[in-house]
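To start, the structure itself, in structure tokens.
All protein chains but one are shown in place.
First chain written, first letter: the chains are A and B, and each begins at residue 1.
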Amino acid sequence: MTTTMDEPAAGRAAAPPDGLPRLLPLVPGVPEDLGAHLARYGRPPYRGGPGLLIHGVKAAGLTGRGGAAFPVHRKVAIVAGARGRKVIVANGAESEPASRKDGLLLRAAPNLVLDGLQLAAEAIGASEAHLYLHPGFGPEIGHALSQRAAAGLDRLDVSITEAPPRFLAGQESALVNRLGGGPALPTFTPPRVSERGLGGAPTLVQNVETLAHLALIARYGPRWFRALGTAQEPGTMLATVYQADGISQVMEVEIGVPLSTLLASQPAAQALLIGGYHGTWLPMAQAASLTLDNATLNQRGAAVGAGVIAALPAGRCGLVEAARVARYLATESAGQCGPCLNGLPRMAAGLAELAGRGHRKQVRADLERWAGLVTRRGACNHPDGTARFVASALTVFAPEISVHARGHCSATNRTPFLPLLHGMPTTEDDWI
Amino acid sequence: MSGTTAFWYASRATGIVSLLLLTAVLVLGILVNRQGRLPGLPRFAVTSLHRNISLLAVAFIAVHVLTAVLDTYVNIPILSGVVPFASSYERGWLTLGAISFDIMLAMIITSLLRGRLNRVLWRGVHLLAYLCWPVAFAHSIGSSRDLQHGWLLDLSIACALMVAAAALWRLAHAARQLPRAARVAAILARHSPPTGTRGPARARERIAR
Partner (left out) sequence: MAETLRVNPINCTGHGVCAELLPELISLDEWGYPIIDPRPVPLALDLEARRTVAACPALALKLVRTEAPASVR
């Protein structure tokens, strides 16, 4: 069962919403202001003390919607169980250029996110709440926060911190670094931020979509949450889907939905990128039969990730697209760890060579070796994700590599397809 | 020569040896930082020698101070080894000696406790080496007539030249080093295929961090 922003669904306050949408507004394209939010969902149901919401979150089986799909109750329990001062951060820094879901959610349903932030803060006993956002959201969220303050909805003041437009800005330790006043650069773990985070305090970092789901679980309970989705990955999720004709939209879908229902059959697509730029390429023939859940995707070496599904049209060159993204990923390296610093630009250059006409014989072997060399050798998983992206591109576009080796290219359309940000970081200030 | 005792000779001798050892420690320290090697020796020898000779230097300086104190010809209080201005004899020059020894002790203690200390703190104290050596050198030349002429003067100057050369080498590297934010871009530029031709000559070097 899916709905896009084009299909309305019914819903009333106090009665749990049946079907979709759950997070997205009832009237597509019309953000819900506080009045509409309260009419639809009511006030945030505070439990009266820390810890009480965690059972519900565990029973609901909520997994993180920030990319790692980690069971939310475990991270929450770790922070809740710690002693002393605790911090909560709503991570809205959607650093994946191809993903628009968090931005859309923050514009369309900020109050759900902010409810979730307050409820999770109560559950862990946080004394400090932050919202971490890319530039541009400040005024709207600030307005939402002051409306909520006037209505007396929030128990904790929320500080907003701006994230730099870096791919790693939303990474947990980079985020804590940034909140602490430093650059958005990852640090070595352990200790994880849930043990020692902002100012040394245990810090719960949750993606904004995860918090929105949590806000609904708090109202309607785990049974309701599990009414959609799969047994291991219940609920709905926001996906950014790129059709082969170039049109993209954010959809709220049930986890486990067949990919074929999300994608138009025409124009024809040659391959699917699943997860985002740390995700995996799959041949279209294989991908068409898969469902959008990690249990299925993991078997093919893929994962839901940031919820990006991009169908590469038949007339494009997959190598050129992959090379563009690989170059972006390389320039977004923090440059702190030797293997990443050395491996990622070499992989990007290697893919660029493959994307050209005629290349040296050993480039392909070099790329495969480098992808293996950088995996699990950095302080964060940027090299791992990049290696996964590159390695899957080498597999899926292998026939095209042979074509290019002979000096030709199958593509008929040379316009860039996958979205990228402009501007390479060059100075320390680019990371603040 | 009346009044000069074995203690006084020992203090002068250990002083000279200490200066040589400190010169070696500093040069070796720069070699460690630059990941340089000593011909014929494995990599860990450079690190090992740097650490061990620094401890040896401290031992020699301790004897150097002790024998100067024990010598009865001049009155040098034991505290003057670490406390500036504590000696009335050659107050200025001995003060320099105390200062450099204090820095040395701080460097060694922070290095022994390195795992528990803030990295920036360790680095900051260790950088004081560049202050420690010149101060020790000034103490040596100023307080010892031995070093002010003859072959000992030549030896002292040779030490100073070696330290200066090593320090310049270190500075040159620091000046050439790319800031973190620019390193990936540099590797990308070096390895990216120029448009229209086959790939670049493959280089196996790495950008040093």
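In this section, a residue touches a chain if its C-beta (ideal position, glycine included) is under 8 Å from a C-beta of that chain, and two chains touch if they have at least 3 such contacts.
Given the structure is predicted, the values throughout are model-derived calculations rather than measurements.
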Contact with the hidden chain (one of B:Arg43, B:Arg91 or B:His173): B:Arg43
Which residue of A:Thr161, A:Thr187 or A:Thr395 touches the chain not shown here: A:Thr187
Positions on chain A where the hidden chain makes contact: 64, 68, 70, 74-75, 78, 172, 187-188, 190, 192, 194, 336-340, 342-343, 373, 377-379
In chain B, positions touching the absent partner: 32-33, 35, 42-44, 47-48, 114-115, 119, 204, 206, 208-209
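Here, only the chains that are shown with their structure count from here on.
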Chain A residues within the chain B interface of the complex: 327, 330-331, 333-336, 338, 341-342, 344-346, 348-350, 352-353, 356, 358-360, 362-363, 366, 424-428, 430-431
Chain B residues within the chain A interface of the complex: 179-185, 187-188, 191-193, 195, 198-200, 202, 206-207, 209
